[in-house]
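Of the protein chains in this complex, one is absent; all others appear in place.
To keep things simple, chains are lettered A and B as they appear, and every chain counts its residues starting from 1.
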Amino acid sequence: MAAESTAKLPPAFRAGWVIICCFTALILVYLVLPQFIVLPLSFSDRSFLSFPPSGWSTQWYEKLVANPSWFQAMINSLAIGIPTALLSMVFGTMAALAVARGGFKQAGVISAIVVAPMMLPHVILAIGLYPLMLQLNLLGSYAAATIGHTVIGVPLVFITVTAALARHDFTLELAAMTLGARPWRTFRSVTYPTIRIGIIIGGILAFATSIDELMLALFLTGAGTRTLPRLIWEQMNDYLTPTIAAVATLVFLFTLILLVIVALIQSRSTRLEGWNHD
Amino acid sequence: MTEQGAELKLSGVEKRYGKVEALRPTDLELERGEFFSLIGPSGSGKTTLLGAVAGFTPPTRGRIEVDGVDMAALPPYKREIGMVFQNYALFPHLTVFENIAFPLRLRKLPESEIRSRVTQMLDTVRLPDVGGRMPTQLSGGQQQRIALARAAVYGPRILLMDEPLGALDKNLREEMQFEIKEFHTKVGATVLYVTHDQDEAAAMSDRIAIMRQGGIVQVGTPRELYEHPRNEFAACFLGNANLLEVAREIRRSGDYVEVETPAGPVRAIHEGKDTGNGDQVLCVRPESISIEHEGAETSAASTEFNRLSGRITDATFTAGSFRYVVDVEGASPVSVRLTSIRQSQMLKPGDRVALQWAADATLMIPKE
Partner (left out) sequence: MASDKSTGWTATAFYRWLLVAPLAFVGLFFLWPILNVILRSFTDPSLGVANYERVFGGGPYLKVLWITVETAGIVTILCALIAYPVAYVISRVRGSMMSLMMAFVVVSLWTSVVIRSYAWMVVFQRKGVLNQFLVAADIVERPISFLPGTLAVNVGMVHIMLPFMLLPMLATMRTIDRTLISAAEVMGANPFVAFRKVFFPLSLPGLGAGSALVFMMSLGFFITPALLGGPRHMMAAVLIEQQANRLLDWGLASALSTVLLLLTTSIYLVYLRVMKSAGGGFAHGR
């Protein structure tokens, strides 16, 4: 491992370093191990879960395609995830701008409240939203789940945009205003370009969270709007077929693609503008 | 582009944050094309004042008039005022050219006009070839010149500058002082300049306002402020000053006053300020004092001059001048600045010396 000054250290310390490096490697493998157990399983030729599979087939993927409920669940997840991401981007960016630029004395309290939904157990939010959605006659609709997911998506955008705003001085916007730019124009020409990466990454995070969320989906979606995690959940409670492994593999690939997109956006912004988003 | 600068008049401008008075009611008038500086320690209200003129924080009360039109309630984007910031505030996502073109595009000028104005402005700041670069690829001094160009390109008649040289190192700062002065001459706008650097203000300004605790202490040309400070704070803020306590006033005759100090009797000018009420202090500039070995005085004693004797405790050579610190009984150590090498060669720490300075160079001013 390329640590910079281990060579001149005493042997005991070097031995310790080697040990924790091995430990680190082990833990890193542990972190991605389950994901890679699911992958070969989905190509198994048996109907029960044996590992490693004794033979290979694509039958579980065929079953997946043949069953329209999986396709419907995927559509539902997107129908909830995409509006969630957009709404989270709007509210999260507005809140971040207000807190960063509004000069509130209670800025800390406001941030804490905006971020709280991400931290508090979703089950509390779920049993709180259920009667409210019932009252609003939204229960089981796309809107109900979208609202619920936006509550937990806003903090993610808020955090990424706040971080992006912190990299740029308020004087940039003041400068634009002295040069004659009205508030909306200032946002469009100066603020937005400098925080765009933060907004997009926050939106992708909100989308990914919505796609993965189970608890709110259990309470707020209905038979027609149930999301992919909810369907996996229901299937899992019944029987552990490799069909789930096939779904899991596809979902895993999908998140990997999202992750690569995020990495590309970040490295591009770093390379082009010399800013560092981490 | 050499438009005439505007007249800027502040009357009764005041800024409160709840009970905190960030700016006490202030009157100020800037003449057309004037280079006017605000100096003072941090928290003295100079940035608040500048923010009020720029439109970032409207005053709690008062009028801010540009050529007679009150702008106190206008947002910054309607004021047509140019501003240069300490951190340059160049848009990092736009090229240098687009940064300067920004205000012109907002004003929907035709492309050809924008092109020629930006090019001309880049020439004015002597950076004709950097238009295609990103701001981060420029040095600090270059960035500040682009910021100047951007602030002035649309011909604002008032330019505000908030410590524009604060982020630069010392040598570059002096060079840029010259550049800004030259730029000011070229564009002709009225400049309101904020700095905490007294030398910078003195070198560049037509007039200066010294600020303290949310109010203006004194306004004047650099020379007026230096030679006739209104009080102890003004005396100490612009240039160095030796201060002597006044124990008791003995008598007055015309402009002169004779006072008793712990170090002995001293004759000074009183300029009629603050007669008698409150504590007074004597102010003598370090370069007004001549210094000689005790007993070797050349000039005869006279009422025109004050004398004190003491012992040198410290002698320092700083580029171009010698500075002595002299312990005088009954007074705080007196600092003396000499530019003459000949005289200085003879003096060293420990020597007993006689100090002598003209009564005309001694000001009696209010103490705080």
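One rule holds for everything that comes next: contacts are C-beta pairs under 8 Å (C-beta built on N, C-alpha and C of every residue); 3 or more make two chains touch, one makes a residue touch a chain.
Source: prediction; values computed, not measured.
Checked against the full complex, the candidates A:Ile147, A:Leu179 or A:Ile200 give a single residue touching the omitted chain, namely A:Ile147.
Residues touching the missing chain, restricted to subunit A, are 1-4, 9-10, 12-13, 20-21, 23-24, 27-32, 34-35, 37-38, 41, 48-51, 90-92, 94-95, 97-104, 108, 110-132, 147-148, 150-151, 154, 156, 159-160, 162-163, 166, 170, 173-174, 177, 183, 205, 208-209, 211-212, 214-215, 218-219, 229, 232-233, 236, 240, 244-245, 248, 251-252, 255-256, 258-259, 278 (touch as defined at the top).
Criterion: only the chains that are shown with their structure count from here on.
Averaged C-alpha coordinates put the centre of subunit A at 54 Å from the centre of subunit B. Remark: subunit A residues 168-169, 171-172, 174-183, 185-186, 189-190, 193-194, 273-275 touch subunit B in the complex. The touching residues of subunit B, counted against subunit A in their complex, run 54-56, 75-77, 79-83, 85-87, 89, 91-93, 102-103, 106-107, 134, 136, 150-151, 154, 160.
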